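As you look at this complex, bear in mind that one protein chain is not there, while each of the others sits in place.
The block that comes next holds subunit A.
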Amino acid sequence: MSQDDDALHERLKAYEGKSAGEGGRGPDPVNDPMIRHWCEALGHPAPPDGSAPATMLQVWTMAGYNGPTGRSENYLEMFRLLDEAGCTSIVATDCEQEYLRPLRPGDELVYDSVIETVSPRKTTKLGSGHFITTRMELRVGDETVGTHRFRVFKYAPAKARKSSEEAATKAKRPRPVVNRDNAGFWEGVADRKLLFQRCDGCRTARFPWLPGCNSCGSQEWTAEEASGDGTVYSYVVMHHPPFPAFDPPYAVGLIELAEGVRMICNVVGVPYDKVRIGMPVRLEFAEVEDDLVLPVFRAEEAV
């Protein structure tokens, strides 16, 4: 959190405990038609004793289309501070209610509300801002009949997602790393062939591609085309961190070819969580992006 955030939070905290509105009055007394409409709309059974369902509490104080009135100067000031800090958006997040006695037609509600807490700066998917909790006490005459704690998030909206074009450029897979020593392999892939090297000296099969043989040091070799049969020698399921070109979770296999060499490859045709060591796989070529063809291995058995 930056010092600016801390300073703003300090100023906002000064409003805790202050009134958010005093002497508010429900626009109508509790009444039968509203109870009936509400019960019909929500499919709620009408209480047989003629009282209002407890969960209608907010109905009796809710501001109409003209918006809320009677908000305190404190409350408005705190909102101005947030607006100036760029927290121009608002969303209601949750509420908690207490019902102390049933409300009956004819009850006239009055209420006061207080700013209970202002959170430190928080960042959510919507953006970054402060949670503000107010607590309203509802009375009929001098009797408290319920309380209503209401939380809103007042925030600076997160930047809109990048344009799809930008995202597409960004989301490219890492390209193969090609130089003189392994260009033959990628030329093979372009022809839909999986080529490994075989040492002309000791006949050892070789992958990854290198200019000489680790078994005998010979620099002479011949490229051979793999049969395409293989098994999963090991695998990893990638979860974190996410990379734009990939969609975790995904499995990456270490495939042992029938010819005895191994290579890293994606395993396709099977969910990421069904890849197993020893699973037979068969070579395919996949055009994973417009200009990127990769050898991949398809699981041979239906899982």
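Details
Please note the rule applied: a residue touches a chain if its C-beta (ideal position, glycine included) is under 8 Å from a C-beta of that chain, and two chains touch if they have at least 3 such contacts; residues count from 1.
Keep this in mind: contacts and distances are computed from a predicted model.
For the chain that is left out, the UniProt protein name among "Nucleoside recognition protein", "Lipid-transfer protein", "Na(+)-translocating NADH-quinone reductase subunit A" or "Phosphoribosylformylglycinamidine synthase subunit PurQ" is "Lipid-transfer protein". When you scan A:Cys202, A:Cys216, A:Val236 or A:Ala258 for touch with the missing chain, the hit is A:Val236. Interface residues of subunit A with the unshown chain, by the touch rule above, are 173-179, 181-182, 207-208, 214, 233-241, 243, 245-246, 249-250, 252, 254, 261-266, 277, 288, 292, 294.
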